[in-house]
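Excluded from the complex is one protein chain; the other protein chains are retained at their positions.
Moving on, here comes subunit A:
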């Protein structure tokens, strides 16, 4: 035995113990724990997403409305920027010095080695101006991208706009496929048909090194996919009719919705005030958006879908139809124009049948029509009787697509309000209200809330004598038809004969002697228009003018609702405006003697208020 030879075992044990610890630890991280493999892939695999070519948008007549044009983003890789002459650079870009500095700071914050956009949406001309000089500025490069460009200055609300995705949206699961900075439809059709317009992204996997520099395809592109271009949209909107309606609505607040009653296709969709769709694309879009947002006239507010008003006298038609279907009145039922019940609009001949009542828009008549519908002695308790009656009335009214979303192919749509018995229970107390409380509903005032689109759909339903297709903007996607939900016929549970009963009254509103809607008459060109005027009481200011119509009365091809805020009596402004749009659509031209209307109608609404009429 050598000196202390036994200690060699201790030393060997120490060696082996460390080896054992290493072996165990290595077995754990290399074999058992899979997370390191994932982390390695995250390190080296870069997913390059190819954004497909976005689908185009065409109008009813095949005219192209929205297309793609190349724009250029000036990208910067902060690490590669060498001795930047910020002053000269900002002069070259024609940007304020501060903005350039701030942009560079942002880019640096994002990443020192990855490219981030410094200036977005440069046009080809703007690019040409700077491109040659760019060589003097290392670290800057230009990236081409497709952006929306517009072939029209109208229908901004319907088309919507495209913008880069917000961080907030990115967090939602349905946007998980989007990348930061990627563009998507924000509003309107661009948003509703995002999936179809977007197409399918192509994905390529690339290997990158630690500096993010590409090192070739991953497994020779085994997992790569090609992008598929988005589908085109074919709108039912007629850009010529749209432009015409927008011209007439200039200077006002309000909406125009025109439908093809036979198909539910939307022919014109005006939300006034309008703006040019071009405003929400290209360089400086953010600033222009803020301008629109802060405009007190609220041009971004999509009025036909989002503004709910009491419909005014146009609603009397629905009340009459409900009463006829319920069998509580006949077309020939007379009611007295009894001012004790409710004030009438004006002095007129006695409403001895429904035709005269509609023509004169007699308030007491329709007060009594709805009372007959609601109070039918279902209960000996008069409060309960009103509750039950109103409930049944509401169920029938809602079949017209009121009080709930119609399901148009656009987000933002509002439900409106058809008040329920529970609504009044809550406000007045259970069994604390009777018909007398709710009678405003009979003349389309009070708590009712209806959108322009819903009212237009009601007119289409009347034109069709009892059915409608859900209004929609898109009649064709790619080479196919509209979405299946727009090919389903909805009936409203009122028999066709009852529609026939109110039709003569609606025609006489326009063409009858002393009708409230005489201004909408197109009888001189052989078109019979069936319509109804409305004046919406507005506690905040001048009354709103409305006119709802369809034409030709015998074979309706267009149903239209015009709504002009603070324009007073509906017959003065809304009726002639609707008539012009109808004539334009049916004849393609305007009779010469109505050209003065064309001159006179555009402009502010207050000119239409001559005197107050009820």
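In this section, contacts are C-beta pairs under 8 Å (C-beta built on N, C-alpha and C of every residue); 3 or more make two chains touch, one makes a residue touch a chain; residues count from 1.
Please note the rule applied: contacts and distances are computed from a predicted model.
*Asks:* Going by UniProt, what is the name of the one chain that was not included in the view, given "Manganese transport system membrane protein MntC", "Cytochrome c oxidase subunit 1", "Cation:proton antiporter" or "Cell wall polymerase"?
*Replies:* So the chain that does not appear here would be "Cell wall polymerase", according to UniProt.
*Asks:* In the complete complex, the non-displayed chain touches which residues of subunit A?
*Replies:* Output for subunit A: 2-5, 7-8, 10-12, 14-16, 18-19, 21-23, 25-27, 29-31, 33, 35-37, 39-41, 43-44, 207-211, 215-216.
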